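What you see is the complex with one protein chain gone and the rest in place.
Right, chain A next:
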């Protein structure tokens, strides 16, 4: 998710080298998300691992899968997530659309380190989805 977030590059647990983010969970009442939200979710391949990616497509959208010319429709109850740094991001391009039930919250702010404090913006890459 570079440059939106700086991940901690060491694998030592408890190290605070990476950004600390604020996650709001009110969105889980109605599971209402917008395109371009950054969300945190359990990965489909390992329920103990959490990923932070950007929501690109919601149920019913048609999305153009990058690096292949196929267009696929997101099934109901699922969503398509992608990292901001496509060169090194394990996301829906590898594991496909994920069920919305795996989402654990929406990222609203970066709260540490102090020079990176600020709101996380909702931005959508253009030309990826069409609603019909």
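We take it that a contact is a pair of C-beta atoms (placed from the backbone, for glycine too) under 8 Å apart; a residue touches a chain by one contact, two chains touch by 3 or more; residues count from 1.
Please note the rule applied: contacts and distances are computed from a predicted model.
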According to UniProt, what is the chain that's been left out of this complex called? Choose from "Vacuolar protein sorting-associated protein 25 isoform X2", "Nuclear pore complex protein Nup85", "TRASH domain-containing protein" or "Mitochondrial inner membrane protease subunit 1-like". "Mitochondrial inner membrane protease subunit 1-like"
For the chain not shown, which residue from A:1, A:81 or A:98 touches it across the whole complex? A:98
Residues of chain A touching the missing chain are 30-31, 42-48, 75-78, 98-103
